[in-house]
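All protein chains but one are shown in place.
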Amino acid sequence: MRNIPISALIGLVFTGVYFLMAIFAPLIAPYGLAEIVGDVWEPSSSVHLLGTDSIGRDLLTRMIYGGRTTIFIATAATMLSFTTGAVLGFLAATVGGWVDQALSRFVDLMMAIPSLIFALVVLSVMPVTIPVLILVMGLLDSTRVFRLARAVAVDITVMDYVEAAQLRGEGRIWIIFREILPNALSPLVAEMGLRFIFMVLFVSTLSFLGLGVQPPAADWGGIVKENKDGIVYGIAAALWPAFAIATLAISVNLVADWVLNRTTSLKGGRGG
Amino acid sequence: MHPVLKLVSQRLALGILLLFSASVLIFVGTQILPGDVAQSILGQSATPEALANLRAELGLNDPPMTRYFNWLYAALHGDLGTALTNGQDIATSMGRRLGNTLFLAFWAAVISVPLAIFLGLLAVRYRDRWPDKLISGVTLASISIPEFLIGYLVVYFVAVKLGWFSSVAMINDGMSLLEKLNAIALPVFVLVLVVLAHMMRMTRAAILNVMQSAYIETAELKGLSSFNVIFRHAFPNAISPIVNVVMLNLAYLVVGVVVVEVVFVYPGMGQYLVDHVAKRDVPVVQACGLVFAGVYIGLNMIADIVSILANPRLRHPK
């Protein structure tokens, strides 16, 4: 953990702050989530740091709780997408044959439809609840993780050291967990950061379209939807989530970049 | 058969197969999932009789296979069914909206593609110097913000604060081209911003990849000017990756359009789809899903075919 570059450090700090805010939201938030505490769209003041929203709730409170919802959904969906995608991807790469063919062709098909469109199609018949959102987003996105995990694992399985283990008589479990996984971990962790950002953007977009988190619960996309009418009157309340999403996404990106660079440098050897 | 012809026809067949499978997937997604369409439409308070009637009316009691093939058969004949919510013919309502969406996407593409390639070349030319760093910083930021927020940022700063253009993009048949262009200026701007970042990053990577090839060094050691190195040696080999990048991002544009239309209340396909998802109007959602998937699959197919055609190994077999 020594020698963390400054950019990665900034990324780590900001990511940490956002996650802490999400975890301790009820303790930090100055008001209640649905509490109406003032006029419509009050400007920022010492009482309401970010002002109030379209029906007079404290915007900072909404933002903190919104962050909690957004980050929770994104984290859960990322975990789902990773477990599904990585397990199936490794399986396809090591077993090969028809298992690989069937999984890969199915993923090709899933990816032939843009995920937002596919999510909309599914959400038109499913009840829009948080578990359903996590499930739909996680499974749709697991196709990308599958492709990466499979590609990484295939690259590793053709290495001579895997063949050497196979010739030694090692079982599949040893080969997956001792030979392939340690070498596949870093690119997957870096990808996890990118998938998390994508999930944040995805759930925000769905909420903005009115097909994600349902009121009165708050999330960053929903806050934009609630306050978008203010924009034409020059009220910037709807833009705060832009700031939050962008800083979170950039911080996670910086961390992911660092993880990825560490991986590639390990392969490089002594620079000779 | 010439190998190129063979590959291209294979790719075409694959595209048709994918489109067919996508239609199955969309149908399965809306009809066979545990959600009940009739229940969704009528809500939790519906009486069992009303539910049964609606099910019969929608043909929900037929076996799924029958329903699918009925739907597909009708769709292939241009009959996309009628909307549940207002009973209108979907194909008719969609026709004009599709035109509007393509109009928007066309202008976004016309501006963003050359711009992205130009900026990508610029980033490569000044690699690791300030133009490159500036470009990659800006793209990182714009990739990190969802499309709808970029839309509102633009509305807030350009339409409201500066007072340029309207924040709502209404167009109708009575408008002249110039009026229409004026109306869609902001949504096009937002779409360009959204697509540009991805397209440029990928163009830069594609060109860099070509520029690091040994034959570029050969060209430099022949004493060619940078212009000649790039246009005689890098460009012919970069066409295929760049076309790929462009097509992938045009496909991305298809999705971006959905959200941007909602932001600017633009009467296009995206708006139409989102409205009817909220109303749980399944036939409309299916039809829109199919059209979007078709465009997406078509663009990806073109990308693949171009890279087959641009490959000298395939064009001039041994």
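The chains carry the letters A and B, assigned in the order they are written, with residues numbered from 1 in each.
Keep in mind that, in the parts below, a contact is a pair of C-beta atoms (placed from the backbone, for glycine too) under 8 Å apart; a residue touches a chain by one contact, two chains touch by 3 or more.
The working rule: contacts and distances are computed from a predicted model.
**Student:** Can you pick, from "Peptide/nickel transport system ATP-binding protein", "RNA polymerase subunit sigma-24", "Twin-arginine translocation pathway signal" or "Glycolate oxidase", the UniProt name of the chain not shown?
**Tutor:** Answer from the record: the omitted chain is "Peptide/nickel transport system ATP-binding protein".
**Student:** Of the residues B:P48, B:G87 or B:G223, I need the one that contacts the missing chain.
**Tutor:** The one listed residue touching the chain not shown is B:G223.
**Student:** Going by the touch rule given at the top, which residues of subunit A touch the chain that is not shown?
**Tutor:** Touching the chain left out of view, subunit A contributes residues 2-3, 159-161, 163-164, 166-170, 178-179, 182-183, 261-262, 265-272.
**Student:** For subunit B, which positions touch the chain that isn't shown here?
**Tutor:** For subunit B, the residues touching the absent chain are 213-215, 217-225, 228, 232-233, 236-237, 312-313, 316, 318.
Rule of thumb we're sticking to: only the chains that are shown with their structure count from here on.
**Student:** Measuring centre to centre with CA averages, how many angstrom lie between subunit A and subunit B?
**Tutor:** Distance between chain centres, rounded to whole Å: 22 Å.
**Student:** Report the residues of subunit B in contact with subunit A in the complex, numbered from low to high.
**Tutor:** Those residues of subunit B that touch subunit A are 18-19, 21-22, 25-26, 29-31, 33-37, 40, 140-141, 143-150, 152-153, 155-156, 159-161, 167, 251, 254-255, 258-259, 262-263, 273-274, 276-278, 280-282, 285-286, 288-289, 292-293, 296-297, 300.
**Student:** So in the complex, the part of subunit A that touches subunit B is made up of which residues?
**Tutor:** My answer: residues 108-110, 112-114, 116-118, 120-127, 197, 201, 204-205, 208-211, 221, 224, 228, 231-234, 236, 238-239, 241-242, 245-246, 249-250, 253.
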